[in-house]
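Before I ask anything, let me first share the structure, which is written out below as structure tokens.
The complex is shown incomplete by one protein chain, all other protein chains being positioned as in the whole.
When the chains are written out, they are named A and B in that same order, and each has its own residue count from 1.
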Amino acid sequence: MIPIPYYLTVSALLFVIGAIGVLMRRNALIMLMSLELMLNAVNLSFVAYARLHNDIGGHVFVFLSITVAAAEAAVGLAILLTIYRARETVDVDNLHLLQR
Amino acid sequence: MDATALLESTGALLPHLMVLLTGLVILTMDLFLTPRNRYLNELVGLAGLLLALILTLSSLGTPRQVFMGMAVSDHLSAFFNVTFLLIAALTILLSASYVRRENVSAGEYYTLILFATTGFMFVAAAADLVMVFLAIETLSIATYILAGLLRDEPRSQEAAFKYFMLGALSSAFFLYGIATVYGVLGNTSLGHLAQALGQGGMSPLLLMGMALLIVGLGFKVAVVPFHMWAPDVYDGAPTAVTAFMTAGPKAAAFAAFLRVFFQGFATPDLVQQWTPVFAILAALTMILGNFVALAQQSLKRMLAYSSIAHAGYAFVALVAHNSLGASSLLYYMVAYTLMSLGAFTMLMVVARREEQPYAFDDYAGLGTTHPLLAALMALFMFALAGFPPTAGFAGKFYVFSAAVQAGHYGLAVIGVLTSVLSVVYYARVIMIMYMREPERHQPALQLAPTTMAVLGITALGILYMGIFPGGVMQLAEQSVALLFQTKM
Partner (left out) sequence: MYFFFFLFAIVGVFSAIMVITRTNVMHAALFLLLTFACVGATYVLLRAEFLAAVQVLVYAGAVMVLFLFAILLVNIPRVMQMRQWNAQTGLAVGVAGLTGLWMVIATTQTFRKFELPAGATEQALGTPRALAQVLFSDFMLPFEIASLVLLAAMVGAIFLARETASEEEQSAPDATPEPAGRSQADRQLV
């Protein structure tokens, strides 16, 4: 039916869009969202490859990856909250105490 | 999996379970502890680690795969386990006074340290890419939190955020690499990777997957050009946590490199692909790490860049794809652990309070005010620079010999030259300690017994490994033998 490379291309696109979001935006919340985008892209790749090899192991990987991504989102938001509490902003350009 | 297999598998992973259990016990105990009994945290922690050590040594046997091929229990995992247990024990000891001084919530702190250690141990025991990923995530998440331990200290908050963002980014790259490898080979088991490759799996996509894996793991080890986070994070994190971070996650990431690239991508034509990449990374790291360290004004940042440089030296051992290379890597991990933990403990001691800027001037005249401490610091500096008869010299000697043996003369030359360069900034500390007058009258430093224990253990370990390197090297060689047995 639909060739696997189509799905993989979508996955690559989402990954790159997410990466650009992490690198380019300076609002910490958007950076976190872009990170989730990247992880979603990878999950899509896994499912596509699982279909290709007809192997359920790929689905298990996605299952575990979703778990880890949710945990990371929680930790990231907790860290973001500690910064917000002190500085009343989530703009990462204000994080400059550690410049070289 | 039937009951006997399950029991056997669990038995093989008992050390890991022991460490995890200790963490859980400390977390629960924290509910009931009063400020008087806080020493129980460290006591339980060390007791648990000791039990885990006994379990590791007693379960040494024939290498076997457990849990349906997800994990292994072999000499390599045992060697790394002992190293990680040592790191955890030393960290607990040096944190004892730190935690009281900075008024940190000790229960969660030790729990996270032990969870991270469990993660380290699972990395070393991984036999499948999914296990490598999950173990790395465990230790990463625990370490992100630890970097932000001092919740009200702005530098710590920043360190946690930067570490998290770049760490999570690298995890995404690593996961994409795993997905790609899975896509090409249909399997993520490290043992089967090598077999599946024999059936013509080489393709641009596989190389892409390998590249992504290198990027992901490279971040964790902080090799150039993936090192950008390390100076800021090591500088901003609480010093006890920095000590832990320079030793533990680095050693775990190197264990991951060994498992993935020496057991997984081990066919000769693949090795030909990634060895040059590793060589370039090693060279860049050694050069940049040492040069930038020269310019630092803060001792903590200088040690951060020196940590990057040492990761570069260890990387040379990976490039030399031979038995001496792999065993020298193991030796270097132990040596570097001792040196780094010792040096950062000294930092913690002399700084007295966390908000000090770790300027070099703190050390002025330490030779006259605290001669023993100054001597220890000098030992650590000599060891990091690579002077005999310290473990630092032996480690570098073995690593560069392995490189020469494999024909990478250029790398060995770069390594030696940059080591010579590093003497400049390490010697600077020693000179300040012995050749300058003490700044102003400061009350004498009184060391807690636990801190003295850490300094004693690391100093003795460095000297022992430097004078009698054979013992550890033999163990290391035994551990890596299995990596080179079944080469295709």
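FYI, a residue touches a chain if its C-beta (ideal position, glycine included) is under 8 Å from a C-beta of that chain, and two chains touch if they have at least 3 such contacts.
Just so it is clear, the model here is predicted, and its values are computed rather than measured.
K.L.:
So which of B:49, B:131, B:221 or B:459 would be touching the chain we can't see?
P.N.:
B:131
K.L.:
Determine and list the subunit A residues touching the chain excluded from the picture.
P.N.:
Residues touching the hidden chain, for subunit A, are 1-10, 12-21, 23-27, 29-30, 32-34, 36-37, 40, 43-44, 47-48, 50-52, 54, 56-57, 59-60, 62-64, 66-75, 77-82, 84-85, 88, 90-91.
K.L.:
Pick out the residues on subunit B that sit against the missing chain.
P.N.:
1, 9, 13, 20, 27, 35-36, 66-71, 97, 100-101, 105, 108, 111-112, 115-116, 118-119, 122, 128, 130-131, 134-135, 137-138, 141-142, 144-145, 148, 151-152, 160, 180, 184, 203-205, 207-208, 348-349, 352, 443, 445-448, 451
As a convention for this text, only the chains that are shown with their structure count from here on.
K.L.:
Roughly how many whole angstrom separate the Cα centroids of subunit A and subunit B?
P.N.:
Centre-to-centre distance between subunit A and subunit B: 26 Å.
K.L.:
Would you mind writing out the residues of subunit B in touch with subunit A in their complex?
P.N.:
Residues 130, 133-134, 137, 141, 144-145, 148, 151-152, 154-155, 157-162, 164-165, 168-169, 171-172, 175-176, 178-180, 182-183, 186-188, 231-232, 235-236, 301.
K.L.:
Show me the residue ranges of subunit A that touch subunit B in the complex, using the header's touch definition.
P.N.:
The contact residues of subunit A facing subunit B are 8, 15, 18-19, 22, 28, 31, 35, 38-39, 41-42, 45-46, 48-49, 52-53, 55, 57-58, 60-61, 64-65, 68, 71-72, 75-76, 78-80, 82-83, 86-87, 92, 95, 97-100.
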